[in-house]
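Here the complex is missing one protein chain, while the rest keep their positions.
Labels run A and B following the written order; every chain starts at residue 1.
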Amino acid sequence: MTELAGEANVAPAPPRSALQRVLDSDIFYSFTGSPVTIASAVITLLLVAAALLAPLVAPHNPFDPASLSIADSLLPPVWNKDGVSDYLLGTDDQGRDVLSTILYGMRISLSVGFASVLLAIAIGVPLGLAAGYFGGYADAIIMRVADVQLTFPAILTALLIDGVARGIAGPQAYNDVVFPVLVISIGLSFWVQYARTVRGSVLVEANKEYVLAARLIGLRPIAILFRHILPNVIGPVLVIATINLALAIITEATLSFLGVGVPPTQPSLGTLIRIGNDYLFSGEWWITIFPGITLAVLVLAVNLLGDWLRDALNPKLR
Amino acid sequence: MSVTAPATETRGEVDAPLVRIEGLTRVFDLSKRWLNRVLEGSGRITLTAVDHVGFSIPRGETYALVGESGSGKSTIAKIAVGLLPPSAGSVSIAGVDIWRERDATVLRGVRRRIQMIFQDPYASLNPRWRVGAIVAEPIKAFDLVADKPARDARVGELLSLVGLDPRDARKFPHEFSGGQRQRVAIARALASNPEFIVCDEPTSALDVSVQAQVLNLLRELQGRLGLTYLFISHNLAVVRHVATRVGVLYLGRLVEEAPSKTLFADPRHPYTRMLLDSVPDIDMTGRERVPIAGENPNPISPPPGCHFHPRCPFAFERCRVEAPAFKPVAAGHAAACHAVDEGRI
Partner (left out) sequence: MTPTLSVRNLRVDIPTRHGVLTAIDDLSFDIAPGEVLGVVGESGAGKSITGAAIIGLLDPPGRVARGEIRLAGSRIDNLPRGEMRRLRGKRIGMIFQDPLTSLDPLYRIGDQLVETILTHEKISPAAARDKAERLLTEVGIPAAGHRMASYPHQFSGGMRQRVVIALALAADPALVIADEPTTALDVSVQAQIIALIKRLCRERGASVMLITHDMGVIAETADRVCVLYAGRLAEIGAVRDVVKRPQHPYTAGLMAAIPSLSDELGTALAQIPGAMPRLDAIPKGCAFHPRCPHVFDRCVAERPPAYATGSSDAACFLHDPQRAVAAAGGAA
């Protein structure tokens, strides 16, 4: 063998563990370098933790009708002269503790949000992969369906599906399926962005030589798509997903606000805002304002995280 | 499993060339969509990227295909390895017509023996895969080594063979330089124990000193493993160092073919001569050059007759009308030129 082995001037650098690579990476560096991002991440984590641990953390269970007492309704927050320490942020018109309802409501908001984003990804990414890789009729059909989908505003699509489900299931059975229906209706209105982004990235990657090398050894298209191309196009999907999450939460809140989302016995942040809306000008401001602030802060934090992720993953900005 | 020349499994054709390409033609349809064509009244637009190209490569030799952009060399490379179907013609490797063979087992067997090394070291390795997985992939695809530890050992062997450290298997491509990546690509190409490797401009994107290392590596591997190469390049000086036989392409047609020594000593076709003259004179010999005329025409609408006639100092009426046939000039030396055929040059 020739002296080609002497390529490295020093001993080859030892391979690093996965954790080491994360800590060394440019992404982690940009994360720690931005106070806004760190703050957003902390806030998001706190809110998510609070929602997950709601049964342990919340002083009351607002979803249990037995624990509610009309006598306690419309109490102001604790720092008000009429406030009671039992209900830190006051109560709504049915005697539900606003703080507890916010915590439980966030669970609904976050779970519906996550689930619908996951559904949108599960629909959009494979369709985008297929459209980009196979081209021709598959591409044309998928993209035309996407175009049609985009002509309908997300809320409208969600309302439509919701209404149809309600009609089919009837008001009684509807309450049992309301969550899957919500997730499906929101998820179906968002898949298009993923499909389009992925399709664009696939068009670029599919011509690269590592894909040719894979075809050369006879790999089937499915294997090439999922093992080779998918890892390389998933970056933008993460960014869209993060920003989408915020949008999904708002959409669910809007639907609940409009009265076509979650049932009134299991209020989400949106429902609370709607309930409180009626009382806003008669003086019981806390029913709307506190859930509103929570929603705004949650959505802002998630959006900022998404912004950071997009910039961090953009090689040109590094 | 040690590294030796692979056993030959030809179908009884021991002396025949390993690779035989005949009448290869590839036409691309670049027309606009039907509706556009109807509305605009435009016709179909086709691009004949490869026009009846044929050559053969005996086992253990290197055939160089030389041409500039638009010559069709990359298209021929892709057809030869099975990535792009031809419009006409055949590619036979070890006696198997890879585009007409119906038996899946036979086809798979042949596929294992063909490999390719690409031009761009940055795009030819999946950036998300570790180098070890990249090199192991052909081994897995062809079920050559079933047992993981043995496979890892084989990957280590291959990496050493190309001058890298076996421990590099855990790294990602971006941790390597361009030259090292190309070595990884070579290791991957060797993983399936191929007999025939198409090298598509393997060093065009590399620095000169790295190019020398990679070319020497390819040469050494050929000697050790009995490999057959189809070497695609636009650089005649590089070709001089690697090729046994050279074919010159212009706008999809083979215009001259000769053993390496003859082509450089006695080029006949005017385009070959022009190409040789364009190579910068690094030895500063002050050699005389024929002035170069014009640019490569658009391959979509090439000049009629002999494609080269607008730039050819020896062109005359017949060249504008009739495409020259590829005819022998001397033993093993052929050219497609009326002037050469008529003995005028």
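The rule is simple: a residue touches a chain if its C-beta (ideal position, glycine included) is under 8 Å from a C-beta of that chain, and two chains touch if they have at least 3 such contacts.
Since this is a predicted model, take the numbers as computed values, not measurements.
Summary of contacts with the chain left out: across B:Val50, B:Val91, B:Val238 or B:Val340, the touching residue is B:Val238. In the complete assembly, the contact with the undisplayed chain comes from B:Gln211, out of B:Gln115, B:Ser192 or B:Gln211. The chain omitted from view is touched by exactly one of B:Val279, B:Ile300 or B:Val321, namely B:Val279. Counting the whole complex, the residues of chain B in touch with the unshown chain are 68-69, 177-180, 207-213, 215-216, 219, 234-238, 240-244, 260-261, 264, 274-276, 278-285, 292, 295-296, 298.
We adopt the following convention: only the chains that are shown with their structure count from here on.
The mean-CA centres of chain A and chain B are about 49 angstrom from one another, to the nearest whole unit. Listed in rising order, the residues of chain A touching chain B in the complex are 1-2, 4-5, 7-8, 12-15, 208-210, 212-219, 228, 231-232.
Every residue of chain B that touches chain A in the complex is listed here, in rising order: 78, 81-83, 108, 111, 114-116, 118-120, 123-129, 134, 137-138, 141-142, 160-165, 167-168, 170-171, 175, 179-180, 185, 188, 192, 213, 216-217, 220.
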